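Could you have a look at this structure, given as structure tokens, before my questions?
Missing here is one protein chain; the remaining ones are kept as they sit in the complex.
Should a chain be cited, it is by its letter among A and B, assigned in written order, with residues numbered from 1 in that chain.
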Amino acid sequence: MAVSDGQAMHDVASELFPICRSITGDGVRRTLQILQRHVPLTVHEVPTGTRAFDWTVPQEWNIRDAYLLDEAGQKVLDFRENNLHVVSYSVPVDTRLTLSELQGHLHSLPHMPDAIPYVTSYYERRWGFCLTHAQRQALPEGTYRAVIDSELRDGSLTYGELILPGSTSEEVFLSTYVCHPSMANNELSGPVVTTWLAKWLAEQPRRYTYRIIFIPETIGSLTYLSRHLEQMQTKIVAGFNLTCIGDDRAYSYLPSRNGGTLADRVALKVLQDTHPDFIRYSYLDRGSDERQYCSPGVDLPVVSVMRSKYREYAEYHTSKDDLAVVTPPGLQGGYGVMRNCLELLENNRVYVNTRLGEPQLGKYGLYPTLGTRDSSSLVQDTVNVLAYADGTRDLISISDVTAIPVSRVATTVQTLVAAGLLVEA
Amino acid sequence: MAVSDGQAMHDVASELFPICRSITGDGVRRTLQILQRHVPLTVHEVPTGTRAFDWTVPQEWNIRDAYLLDEAGQKVLDFRENNLHVVSYSVPVDTRLTLSELQGHLHSLPHMPDAIPYVTSYYERRWGFCLTHAQRQALPEGTYRAVIDSELRDGSLTYGELILPGSTSEEVFLSTYVCHPSMANNELSGPVVTTWLAKWLAEQPRRYTYRIIFIPETIGSLTYLSRHLEQMQTKIVAGFNLTCIGDDRAYSYLPSRNGGTLADRVALKVLQDTHPDFIRYSYLDRGSDERQYCSPGVDLPVVSVMRSKYREYAEYHTSKDDLAVVTPPGLQGGYGVMRNCLELLENNRVYVNTRLGEPQLGKYGLYPTLGTRDSSSLVQDTVNVLAYADGTRDLISISDVTAIPVSRVATTVQTLVAAGLLVEA
Partner (left out) sequence: MAVSDGQAMHDVASELFPICRSITGDGVRRTLQILQRHVPLTVHEVPTGTRAFDWTVPQEWNIRDAYLLDEAGQKVLDFRENNLHVVSYSVPVDTRLTLSELQGHLHSLPHMPDAIPYVTSYYERRWGFCLTHAQRQALPEGTYRAVIDSELRDGSLTYGELILPGSTSEEVFLSTYVCHPSMANNELSGPVVTTWLAKWLAEQPRRYTYRIIFIPETIGSLTYLSRHLEQMQTKIVAGFNLTCIGDDRAYSYLPSRNGGTLADRVALKVLQDTHPDFIRYSYLDRGSDERQYCSPGVDLPVVSVMRSKYREYAEYHTSKDDLAVVTPPGLQGGYGVMRNCLELLENNRVYVNTRLGEPQLGKYGLYPTLGTRDSSSLVQDTVNVLAYADGTRDLISISDVTAIPVSRVATTVQTLVAAGLLVEA
């Protein structure tokens, strides 16, 4: 992959950054339209009121403008300056109130006085403004006018879907979300890395069929699951929830509910081989759509491969999670690890020796002809891969038992298949 | 439970303390009579000569008096002062002998010169006296008269039994022993705690039927097993051997023979949650009736939950194991842990979600309606219990995987069952 992929992803993230996304509304649609320039997403609309298991698709929310005026009519807060200033799903309001009355509608972070927090109220009718704690403390006494020009009405929930058929109907699942306003690591890193993976996958020969979705978190994944559950449970062999994959400070892994799925094994193997200092979380630390994908009775093999995990970095869910937190090398690294995971999935088959006993490697040009004190160590990878390609172990298992990085296992297997010494089991 | 339970148990232990118990005889009967004031024990008598697997119920032993007179006719040792002075099951004797001849019938502990040891000779006809090493060394040369007014004759072995029926025929088994003379932790703590558990159980709704026995150790448990083996093997799901459960210096656990039974899981979970510094012994450290209950071919799921384990505290099997070693808080603590074990057994069922995907907790009043940076952690217990209540895990397993104390798992499950979000699997 080119280093410029990181920059190109960052450019798209920058283009998407100002859009005011929420779990429904035109912000999601505009986001998907921009991504459609890169990959042929199909956009689906699911009407308000549609049931999704225990949930119901809510009314659609759109917002044109919002501001807070002081007594002099000056804009103290302006949605157009930063869309985080409005509590997501705020009902429309145009009212005058004293500072004291206003306080019940304000949200700030005393411990991060320069950050605007991200606050939502999807399922309870409320309105509110978010601001830095410094701004809040500087508000003088007096009467304010609060205006939120928003709209809540029956509409639909919007998501994007891309199916890339493979040579088999077994599926790999990629899910990312498009429902947060101007935040970079915990939002835009996911869609842009997923888009770049889809671009790359489209050009590869594929054993697996890829199901790739761009959805609002929670209500979106529930909606999608409720429409495709049987197909997903039958076909998906491994899935990845793509979020927080664009900064350059860490690599992280969050397992499926009970661990040990193919997705877990692939993610762990790639991270262990390429970034052995990665952070290994527990399913108890979860907080994204694996909550739905791995829930009892759904039980899809879905894990998260991340850079700095949501809730674990200071800027999370504030205006500080911006395009300086997410960097071109950060996106590049996240994209690279995920691509390694998908490559491994495609390669991770079970092989078996075509010979009993060790083959005479010299006949195949795979062994030095002169036996010296050290010659036996020269072909160590070859003989160790042969020793464990016994019709029961996939490449990951061979890598585990031999301690050979799995990418080297894969190239060794290729050589041995070419020599006729291994066949797929 | 009231703190005064500890005192009440200590009072009964004090009443039982002076009685000269052995594996048969009137001491056992008097002990059971006193306990019958608290719980409706059925008393059984098994005749001398009855076979119990490889063993035979021995002759019944009773003793009226015993003393050692010096040349002046003064009582040097007096059974009425401390019944440990006589080797248990001593044959009757009235003889004169020199100090040198007498030495072969004396038992003392050089390393604990102020303690009278506890010595028995159930299966070999002997007589003997036990005394402090200080006493022994002070004995002057001369002729002594040894008198033991005991009786060994065909009679019976006595035990008490209480069956508390539950809503199912599956059984929980409690076994304690009544065969040691005046010793407190390694004897009376067991029967009094078991009695208080039986009193409490009698007042509870019970899923399980409780089989509770007060028996002489070894020959008593073998006798009971030989009479009820098939029933016990068919019905018992968990059992506890109650011994050494009255001092206040430690909590201890001794597993079943191969570990991993429901009794083991319950005991470990309660001790880990409530007394994480408990001492974990091996089955190799065993020494009480689990030797019979867990023997090959019997294989009942029986563990021991103790305070300071037999053989592991200085006063064990001596006159120093008295009512100062066993304390009201010590008994209270032992009783409390065992009650937690029985409560957990009753609650420890397998539940399953009624919804696919995470339920919309807000609909049930179980979720904050305002999404802020921290709200997702507020309902952590709820969502984690839901995540692992998947129809395969009981409460202990959910506690293990979530690291939530099992009592909190139980209350969370109750809330979720009430909300209709969980049902028993």
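Observations, loosely collected:
Here is the rule we use: a contact is a pair of C-beta atoms (placed from the backbone, for glycine too) under 8 Å apart; a residue touches a chain by one contact, two chains touch by 3 or more.
Not measured: the values here are computed from a predicted model.
Only one of B:14, B:274, B:295 or B:415 touches the chain withheld from this view, namely B:295. Only one of B:62, B:120 or B:204 touches the absent chain when the whole complex is considered: B:120. Among A:267, A:383, A:396 or A:410, only A:383 touches the chain left out of the display. Where chain A meets the chain that is not shown, the touching residues are 352-353, 355-360, 362-363, 369-373, 376, 380, 383-384, 386-391, 402-403. Residues of chain B in touch with the missing chain: 52-55, 88, 107, 109, 117-124, 126, 218, 221-222, 225-226, 229, 257, 283-284, 287, 291-292, 294-299, 311, 316-318.
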